[in-house]
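For this depiction, one protein chain was excluded, whereas all remaining protein chains were kept in their positions.
Now for subunit A:
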Amino acid sequence: MLSAAKILFRPGIWLAAMMALTLSACASMPDRDDQEAVAAYNEANDPLEPMNRYFFEVNRFLDQILLRPVAEIYRGTLPDPVQDSVRNALDNLRGPVIFANDLLQGEVNRAGTTVGRFAVNSTIGVFGLFDVADSWFGLEKHNEDFGQTFAVWGIPEGPYLVVPVLGPSSPRKLAGTALEYYVDPWNNWLRRNEAAEFIMVRSAVDAVDYRARNLETLDDIERNAIDFYATLRSLYRQRRGDEIRNGAPAPLDETATISFEFQEDLDAETISEAAAE
């Protein structure tokens, strides 16, 4: 079981499989003269759509048979405060990685917050089980990862990817995930003590808790979606952009396609003005 799981989590194998599929499955390019079509194509950023849709269905299947049922049991059996402590402890373990990324992004104040949170929650908060840094000291949690740091450094995102098991991603984010796997101090400590299987346990618990927190939300999105795949793609990419900007508004060149003024209205105005003269 564990060796099969190890293969499943080996990034190299999946990358090779994806490259092979990539060559055979590409979304059709729009007509280069149709500017709006090109803008929409670029906004979706999904040249590998056929392959991504395939893995999206694979992941949905895995979710239905495994993740979702486990998440339901987790939520049905554990009291809410226990679930919150699981989430707090997992978040606390990510402290060192968040701190490193705060610094790599030049966010000194946020790095200070991360240190404060980690120190307080690891001690008074009993190994991170209670988020007293937030409730007593007003140190709110925030998230960072290497993918976000790469984005801040100006490294391009690459095409949208749906990665088997891991879900929506991009080459940039995937590289960040892989880097984190190797540099995370707890992972290294576990590897040194020949307890590497606990790395997987941690990821699995993280996935179950996250899924349990989003049972209704995801059901709601699926029920009301006209195209579930495209909706999740858009939600993921917008949310990711917001995380990278730490909640700041998107720059103007990225929001240029968001206009509630329509060319045909402007044309009509010009025509009626001309007629009035």
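Here, a contact is a pair of C-beta atoms (placed from the backbone, for glycine too) under 8 Å apart; a residue touches a chain by one contact, two chains touch by 3 or more; residues count from 1.
Just so we're on the same page, contacts and distances are computed from a predicted model.
When the unshown chain is looked up in UniProt, the name that turns up among "Phenylalanine--tRNA ligase alpha subunit", "Amino acid ABC transporter permease", "Cytochrome d ubiquinol oxidase subunit I" or "Putative phospholipid-binding protein MlaC" is "Putative phospholipid-binding protein MlaC". Although one chain is not drawn, the whole complex shows that of A:33, A:194, A:227 or A:253 it is A:227 that touches it. By the touch criterion stated above, the residues of subunit A touching the omitted chain are 34, 36-37, 40, 43-44, 220, 223-227, 229-231, 233-235, 238-239, 241-243, 245, 247, 249-250, 258-262, 264.
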